[in-house]
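Here is the structure we will look at.
What you see is the complex with one protein chain gone and the rest in place.
Chain naming follows the written order as A, B and C, and within any one chain the residues start at number 1.
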Amino acid sequence: MSEPFVHPYIPNTAPEVKAEMLAAVAAASASEFYADVPADLRLHRPLNVPAPLPAEQDLARHVRGILAQNRTTEERLSFLGAGTYNHYVPAVVDEVIRRSEFLTAYAGEPYEDHGRFQALFEYQSLMAELLAMDVVNVPTYDGYQAAATGLSMAGRLTGRGRVLVVSDVLPEKDSKVRDYVRAALEIEVVPTVDGTADVAALRERLGDDVAAVWVETPSFTGAVETRLREISDAAHAVGAVVVVGTDPIGYGVLTPPALHGADIVTGDIQSLGLHQWFGGAHAGFIAVHDDPRFVMEMPSRLFGLESTDVPGEYGFGDVAYDRTSFAHREDGKEWVGTAAALWGIAAGVHLSLMGPQGMAELGELLLARTRYAQRELSAIPGVALGDGALHLREFTVRFSSASAPDLVAALRADGIEPGVVVDDSTLLVCVTETTSAADIDRLAAAIAAALNTREEQAA
Amino acid sequence: MSEPFVHPYIPNTAPEVKAEMLAAVAAASASEFYADVPADLRLHRPLNVPAPLPAEQDLARHVRGILAQNRTTEERLSFLGAGTYNHYVPAVVDEVIRRSEFLTAYAGEPYEDHGRFQALFEYQSLMAELLAMDVVNVPTYDGYQAAATGLSMAGRLTGRGRVLVVSDVLPEKDSKVRDYVRAALEIEVVPTVDGTADVAALRERLGDDVAAVWVETPSFTGAVETRLREISDAAHAVGAVVVVGTDPIGYGVLTPPALHGADIVTGDIQSLGLHQWFGGAHAGFIAVHDDPRFVMEMPSRLFGLESTDVPGEYGFGDVAYDRTSFAHREDGKEWVGTAAALWGIAAGVHLSLMGPQGMAELGELLLARTRYAQRELSAIPGVALGDGALHLREFTVRFSSASAPDLVAALRADGIEPGVVVDDSTLLVCVTETTSAADIDRLAAAIAAALNTREEQAA
Amino acid sequence: WDEPIVFELSTPGERGILIPSVEPSVREAVGDVVAALPEGMRRPAPPALPEIAQMRVLKHYLRLSQENLGSDLNVDIGQGTCTIKYSPKINDQLIEVPQLRALHPAQDPADTQGALEMLWRLERLMAEISGMDAVSLASPGGSAGIWTNIAMIRAYHASRGEGEQRDEVITTIFSHPSNAAAAKVAGYKVITIHPDTDGYPDLGALKAALSERTAAIMVTNPEDTGIYNPAIQEWVEAAHAVGALASYDQANAAGILGITRARDAGFDVCQFNLHKTFSAPHGSGGPGAAANAVSAALEPFLPGPRVERVDGRFVVREAGDLSIGHVAPAHGVILHVVRAYAWIMALGAEGMLAASQIAVLNNNYLLQRVLEIPGASAPYATGRRRIEQVRYSWQELFEQTGITSEEIGIRMADYGFHYWTSHHPYVVPQPFTLEPTECYSKAEIDEYVSALAQVAREARETPELVRTAPHNQTVHHTHHDDLDDPERWAITWRAYRRKYFGETPADFSAPADLAGAAA
Partner (left out) sequence: WDEPIVFELSTPGERGILIPSVEPSVREAVGDVVAALPEGMRRPAPPALPEIAQMRVLKHYLRLSQENLGSDLNVDIGQGTCTIKYSPKINDQLIEVPQLRALHPAQDPADTQGALEMLWRLERLMAEISGMDAVSLASPGGSAGIWTNIAMIRAYHASRGEGEQRDEVITTIFSHPSNAAAAKVAGYKVITIHPDTDGYPDLGALKAALSERTAAIMVTNPEDTGIYNPAIQEWVEAAHAVGALASYDQANAAGILGITRARDAGFDVCQFNLHKTFSAPHGSGGPGAAANAVSAALEPFLPGPRVERVDGRFVVREAGDLSIGHVAPAHGVILHVVRAYAWIMALGAEGMLAASQIAVLNNNYLLQRVLEIPGASAPYATGRRRIEQVRYSWQELFEQTGITSEEIGIRMADYGFHYWTSHHPYVVPQPFTLEPTECYSKAEIDEYVSALAQVAREARETPELVRTAPHNQTVHHTHHDDLDDPERWAITWRAYRRKYFGETPADFSAPADLAGAAA
């Protein structure tokens, strides 16, 4: 690096052309361009960062060396969920989203980026079929943000300030939502009974100051809300909006919330074609009916079909752009920015591959394996199910005499991640299509063995 | 699978459409189409193959499980070469050749496959610069085939039947070449002296019945032939063709064979942008001067630049297609078939990235590390260099008292693959840009330790 | 390609992918779980997703991809403010490994040391680059990072009992709109400062707006005009003088890495966009990622979870009581964390400085070339150098020809170039914003300018050609008026079929009659 600094990422570090360009703009050196940066704000030393690895092979060896410390869920038997799920991702999904044309596109217009507009319109449309609603947004950051925005929309729509939450909410999600809506909404908890909503208690607390009833289904514990219709009717009776937070994975077999009266359905699409990525690949959807009162409250971009000069040809464009912060800054609806479009394309490809039968079969498989795991685990002495609700993919178990963290530690030594610790005696267990019956049997045997060992040590 | 068999790879297994198509061609079932296959040739049972894994996730788990048994050269410190080399492959190379458009293309015409024709024309052109010759073919299978065809061309050109080989040839390559040319050529060995050609002995054996002198540089042992000009002059004096087998990796700093009189330069491009792939990703090149006598003897396709209806526009097409077996079956030159085009594109991308400076620096690095490894290893008591020639990337060492296979076994226990066993006392050691000075030091220390242990045990 | 909408490719019975069957042992143990669902919970009919065999699905999306211009394909100078850099392919290769893809955030930290080390390393690099004390990589986008900034500022004032009192945020009109919008969501009244006649942020106007009600100033610098605020330190000091915090939107940092740092100008908090300044790809509009960097005083307010290094090992800690909590799942967008780390390590201090300097050289070269085109101008700060981008104007050309900047953009696409027409705010008339970054060669910049000059010439000589563009794209001129009319907009295929063809899907349900809601 003692010679003139030339880097493959920066073409005009080539000395001749750099000199030519400086001459063209009559500058002696690049520092001239910083005339507006006061001298005392200039950093008069090199940044104190490690020596670089400009040769690609050295860089690759360095980064791979760091990442090689990780042990994957392919090397461990994992029953971890709690918002990030180990679903199988079809190869075609990965193939499509790693295409340079999608991966490195950004803010092109509907002409030269027709494909991106169509792919995202199709994502919206496929999700709409799964959710049985007519409007779905271009993805926002994640399901946390989607719920927070869904509640904010309800607040703006109703002009009211109370939210009643009737489900158990993932704590991290609850943290995000509360801080996000803090300026406009107060969230009150209506405690669940046996895993799902206490509809009677909800009815008592509803009033015409309630902006929204917030339902999570499946909930933090994987419980499916089976009384959504009653909740919706009660909420609508006082003019409150029903906001649902969900995971769309089950709607090949389960009735989607819209058919039980939900007004705003939000959730995360990580389950639909995205790898776990250490929890770093999420995207949120917000679905509503095709009602301008609702649509005009959505902050995200909405891609719509439109006609062109050629009869029968489909063009695409932004629906109701005037809602957005791009158009109106603080007078827009919340804000719109770079969020998670690529993951929307992934989910679209995933749903195109799965089709109705795939989603139905997957839903059934998840229900069956969840039930199976519940049976196997609760058959172990000292282990009981956390509640009696219908569960999809996740459920909790309680240990009558063991500590959940201790149990996790014991099973990790066997290469098993048995679940996420909820509290000292409760574990949140997750099964997907990647956890086979044999895997579940292995978990049950390992838990039984660990509890036995514990008993013996205690005896 | 008890229901109608429907598979994602076979759209028309969908029952309705299948029935519709059968009806359209007035067939009761697919078996009607096999009227010409005699009943006693029919297999009246299912093929006896394992139960299938139609769910992609099951297939992936199965195959990954088998491959997970492998331990890679990233997990072992490898000094293995002998025809397959561990050179660094830039990410851009992999990105380009995994593009669906290149990966799944085949035999399109120059119009709709303009990009493929241009990419391969550019490959030819980039190789031509490296080799300083004006004609390079679309790749053949591998360097073995390239050498075999190069010699066959010489046989056809001269109408003669003797080949004198003056270098040490990789045994597997020698096996292939001898069987390939058997019908037309007899190969005689002129034994090497100190690793390279015995020019005096060659001169004695040359005569006007010699079709070709075959030179390998670097040779099987990595020795660079430094007397090629003398060899060429001697061969040309009797009308014999000089056929060189080489690896182009060093020609950023080394003089290419054409400048020393070689007529047909052949070799393998695995070093130029292809991973090791268990020895399964090779491609061969054949380069000649722009002399129709030579060009018309080449069996492979040759893509050429041509003009189009639009002035200044470049089109592409097949040069002298009439040479080929496509055109003339057994009257063509050998044959042309699906060979290794994708690897040609890879090498083209690689050379485009490397540029003159990259190839020069790489050549220097390889020369320096080879020399360094020679010094380090030969400094160990009981270890000597196999010869005194100039070496590039590979060289042999001889053990005065240890067995090479035993030494390999001892080092493998330390996670080191020290080289390929040539004979009981000789090891072929390979270094590349991926084997750092520290790696070489580690090898030297491990060999020294193993020899010491051996001595001690013997004592 | 004239590729249909995916629903039009459906053939009954085709399958794109198969799902493992329920194991017999499971079936036997649990019975028919679908039939056993409680009343009303079983979906009446399957969702009307298309049925398409695998190859056709692949082909569909590959064709759509080809109808798209990624920055890998074109000369992406026209997406000003977006900082379209080269996203090195090696960085994509580095993340596409099971060691990241198949990693769950709740795994034993002993099994995720590599990921945690990456987070820790990039935090340290970002602290040095910004001059700040602590960094969080949790925010999943640039605007999300701006939200994290204001959420921390709100928590800071609340922790000091000034939450009620400080209800105003001040920004500038050429700062990214998300600064204003996020402040609004956080409950603040937004005050926007317009530039002085030279186009520089107006310090006098700021001082007039500041008061004990000010919670923060939130500014981008250089602004989207490419103009660096030479009085930035005075801005920060003025804010501090009334007890407000100073928040720095570093979305436009691509020209100043290693030149000047946020903390050195006194800022309390800032955010960088990993998908712009640090080369992570834009993904058709996300995922993005931000690095939020703060002074020691604000560190307790950073979102959680936090990664710490203890005895050479990396541990995960929940954030403390003052923290704003979680802003996204887990640790943020790890893919971009690794990519940004790899980009920085490939360049080092000298390389980042060179990247900035060349980005600025490219921009000033481009400025000179664009100004040679008759009808183009660069409002504000006339004759002065710019940093990494310039907001130009076609006002003169428009006055002479009636051709708008948007029409020129559409025509540019016929030449295979992007040209982004969103130039919030619309203060500059007939705007266009170009940002060449350090990643384009002189030849490519010249190529872009030539096309621009050509279209400007066409605007004068053959304006109809420009007005009726595109002529060379997948689709033709579209009718945008469909999109703003609730009766005609079609946000999904099912809505389109229902509104235009009267096909009401079986699972259609009408919006609730929120009688009381309007009240």
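Throughout what follows, contacts are C-beta pairs under 8 Å (C-beta built on N, C-alpha and C of every residue); 3 or more make two chains touch, one makes a residue touch a chain.
Remember, it's a predicted structure, so these values are computed and weren't measured experimentally.
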Which displayed chains the hidden chain touches across the whole complex: A, B, C
Chain not shown: contacting residue from B:M354, B:I380, B:A410 or B:L443: B:M354
Hidden-chain contact residue, picked from the options A:P54, A:G108 or A:G273: A:P54
Sole residue of C:R27, C:R42, C:R63 or C:R497 that reaches the chain not shown, by the stated touch rule: C:R63
Chain A, residues in touch with the chain not shown (by the definition above): 6-11, 14-17, 54-58, 90-92, 94-95, 100
Absent-chain interface as seen on chain C, which is shown: 1, 9, 11, 14, 53-56, 58-59, 62-63, 66, 72-74, 86, 88-89, 416, 439, 441-444
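Everything below uses one rule, namely that only the chains that are shown with their structure count from here on.
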Between chain B and chain C, centroid-to-centroid distance (C-alpha), Å: 46
Whole-Å separation of chain centres (CA-atom averages), chain A against chain C: 18
Between chain A and chain B, centroid-to-centroid distance (C-alpha), Å: 47
For chain A, residues contacting two or more additional chains: 56, 60, 64, 74, 90, 95, 100, 353, 433
Contacts with 2+ other chains: residues of chain C: 14-21, 51, 54, 58, 62, 88, 90, 92-93
